[in-house]
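Only one protein chain is missing from this complex, and each of the others stays in its spot.
In this document, chain identifiers A and B correspond to the written order of the chains, with residue numbering beginning at 1 in each.
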Amino acid sequence: MSEYVFEMKNITKKFPGITANDDITLQVRKQDVYALLGENGAGKSTLMNVLFGLYQPESGEILINGEHVKIRNPGDANAYGIGMVHQHFKLVHNFTALQNIVLGVETTKRGMLDLGKAREKLIELTNRYQLKVDLDMPVEDMTVGMQQRVEILKMLYRENDILIFDEPTAVLTPQETEELMKSIEGLVAEGKSIVFISHKLNEIIRIANRCTVLRRGKVVGAVDIEGMTKEQLSEMMVGRKIMLKPEKADVKRGEVLMSVRGLTVGGAKGHENSVKDVSFDLHAGEILCVAGIDGNGQTELVYGLTGLRGVGGGSILFGNDDVSGADIRYRNARHISHIPEDRHKHGLVLDYSIYENMILQTYFEKTVSHNGLIDNRKAFKYAEEMIERYDIRCAQGAGTVTRGMSGGNQQKVIVAREIERHSSVLIAVQPTRGMDVGAIEFIHKQLLRMREEGRGILLISLELEEVMNISDRILVMYEGEFVGELYPDKTNFQELGLYMAGAKRDVFAGGAH
Amino acid sequence: MKKKENRAVKAGGIWASPFMTTFIAKIVTIIIGLMIGLILLLFTSGTEVAIPAFKTIITGSFGLVGFRTGMGRMLYYAVPILMTGLSVGFALRTGVFNIGAPGQFLMGLYAGLFAGIHFAPALGGATWVAAIIAGALAGGVWGLIQGMLQAYKKMNAIICGIMMNYVALYLVNMLIRADRALYFGGRSYTNSLPGDALLPRLGMNNIFTGSAANSGIIIGIAVCVAAYFILKKTTLGYELKATGLNREAARYAGIKVERVVAVSMMISGVFAALGGVLYHNGAMGQKYTLGDALRPEGFTGIPVALLGSNHPIAIIFSALFISYLQVGGLGMQSFGIESEIVTVITSITIFFCSFNVLFQKLYIRLIDKLFEGRA
Partner (left out) sequence: MLYFIVQQTLICAIPLLIVATAGIFSEKGGILNFSLEGIMLAGAFVGTYYLHGTENGTQGDYLLALLLAGVAGTVIILPHAISSISLKGDQIISGMAINLLVPAATVIIARALIGRLQIAFTNTYMIREVPAFSHIPIIGDMFFKNTYISNLLGPIIILAAVFVFNKTRFGAHLKACGENPQAAASTGINVTKIRYIGVLVSGFIGGVGGLIFIVPNATEYASTVAGYGYLAVAVVIFGQWNPLRILFAAVFFGFMKTLANIYTIIPILVYLEISTNLYKMIPYLATIILLFVITKRSAQPRALGVIYDAGGN
């Protein structure tokens, strides 16, 4: 018997233009909770997808219990007892929990599905591990937390011994996170080995006993967690002190730019309202941050403000101009700039070039068109200017098709476009998600510059660090409502966390003063 | 990804440009289509017949009927499929599959017939202009209805197009049967158009003797150029393309995508309908046969658009090419072979168009290899 339940030796995996895993070695012992730490794009998920058989590495080898194995597909991985909870759950939305769990390993009787035994076994498992799941509920009706439990049951039902969790807490409330931690402890006690992918240091220190840190596809080091501090781990992760708190000039809060009263926005088809009777004011020279766990109505709030979804009630006032019933273009042209959450879905027409994307909301305005004809040359010149000013890296100038550009540079195109439209209000939704440290600093600088110019910024962020570093005021959103109004210099992570979890809430008259 | 492309551009020069890549890939598919057509001929007709017959197809039967006649026929038969091809391609640029082109084609044909016969006494020599306008209007309305159903009622484009085609078919039958000027009871076809309703020949009958070539092809090409201009230069074109490439981003930008889709279908309907008018009002003695089957020109628009990559100018060439093959197919009777052989060739070409991207990738890899080390 080998010392390790599995080993990955010298794994190299390349994608066009990038080496995602460069000579990575990882050794996990039985009953380890092994953390894989690194920034976005460090290669953590790629490495685990190799182990799970979704990717084939260019070189390197995998050993299970000391024996060389070849994992060609998830089926092979399963056979070796490897299970994985992916970041985006791999569940069929209109199947029930039971159907999802048995998928691929269904038992049959005379050619017909026979799930009776499976149900019995699952009921036993749910009891043993305290994983509350309604087996007959379709996945699409479940909370994210329950969906994750379905994923865990999927692995347990298959009697997997090596369980991989890819960023499992990104979508969970702190309570759900705590529950997950307990489940993981229970699993380890039963003899399972865990790989835990994360970039959240608190969690790793809380749950893991050993950790490998990746940076840009390479191993920085493998350490025992005991004795490590958060600071040491974070330095390994990014290679230098992270997120220097940006210099914030003193800016006096100005007049109210946008005043929202009693705003209600519907949820996805058939669901109850996602934003419930929300009120707040956004001032000039202010970065107002809406903090909260993903899925608590932030997306819908932004949709309601920008017009991407109709509002159920309430008003959105810019001075005397109530835009709550106005179309997207009206809001765009007069008041609002919007850095959208999903840059590929909303932010860019990927097959358009930079200059075409630069005029996405203004193509019909006098600056770039006359009598229904677009002045491509003018648009091109404008885009060249933006490329220069915002340091957008592109191969063929303003004519570069944005699809081929890196994520960071695509985001810069959007940031440049939205900031330079000179609207009084900017709504920035997770503007730094998936960016590297340099790009994050750059974008933060731009937001602060806007603040100094006396414009109002509504920042929607899931990253607590970002929230604390650059905002002037924080509104915490929980289940479609604002439950707390905090100031970064008067609060701390713990308090913020309590609000985000819904464990603490203030009654304040609609949030506006 | 980008880096790799750049290197190819530098190394391959013009050969690695997107235009060349698409062009070469299409040429390869055409060659494959022709080869499989040849194989079918060899199997069904034997070598003695198949080889000369195949030669006739790839020479557009020009050898058989003479260059001028062959050329003229090619231009004449290109007109309807040019317009339906443009119709399908234009709608696809907005991300809409216009399977309703056959219905719009028919509506245009009917309106052209109606205006041609009814307005001739009043308008005289200008009747043909009225016919074109009437056809465009009819197709525009028909396309707009379909577009609105798709955009505002979220009706499935395929189901909607198929149903609208049949409704148009029977509607036109009904309208024609109810109109004594267009139709004498008992026959299965309509009366033919008066001379004033026909498109000017512009002396093309002298150049292309023995063919029905007329100004329809010139009008058709002009319409394609106009479509190109709309897409390339206008704000409407910007909206159409943005909607087609990323509907959500277009919405985010404040574009009313439902309206854009409806407008695009309207324009697309005008194009298809122009196919009907320009074809039917193009030559003397044309009669529309009433029946339960949709005319093929509308469907042929799909291959024309695909072969032309939905690009209005490229569609001109793909329409001429398919027409060239069709004219070649007309010469097949003398070999005892059905003209359907041309459809076989085009459909196989279209089949290989479905994974054309693969050919493009292979081609780029080839160019990369060829030019390696030279840059």
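One rule holds in what follows: contacts are C-beta pairs under 8 Å (C-beta built on N, C-alpha and C of every residue); 3 or more make two chains touch, one makes a residue touch a chain.
The structure displayed is predicted, hence computed values, not measured ones.
> In the full complex, which of B:F19, B:F67 or B:F97 touches the chain missing from this view?
The missing chain is touched by B:F97.
> Among A:H68, A:K90, A:R393 or A:H422, which residue is in touch with the absent chain?
A:K90
> In the full complex, which of B:I14, B:A122 or B:A178 touches the chain missing from this view?
B:A178
> Considering the entire assembly, which residues of subunit A contact the chain that has been omitted?
Listed in rising order, the touching residues are 15-16, 49, 52, 54-56, 73-78, 84, 86, 89-95, 99-100, 103-106, 108, 111-113, 154, 269.
> Which residue numbers on subunit B touch the omitted chain?
Contact residues on subunit B toward the absent chain are 40, 43-45, 97, 149, 153-156, 158-160, 162-164, 166-167, 170-171, 173-174, 177-178, 292-294, 299, 302-303, 306, 336-338, 340-344, 346-348, 350-351, 353-355, 357-358.
In this text, only the chains that are shown with their structure count from here on.
> Please name which positions on subunit B make contact with subunit A in the complex.
Touching subunit A from subunit B are residues 1-6, 233-239, 241-242, 245-246, 248-256.
> Going by the contact rule at the top, pick out the subunit A residues touching subunit B in the complex.
Interface residues on the subunit A side: 16-17, 306, 308, 327-333, 338, 340, 345-352, 356, 360-361, 363-364, 369, 372-374, 376, 395, 404-406.
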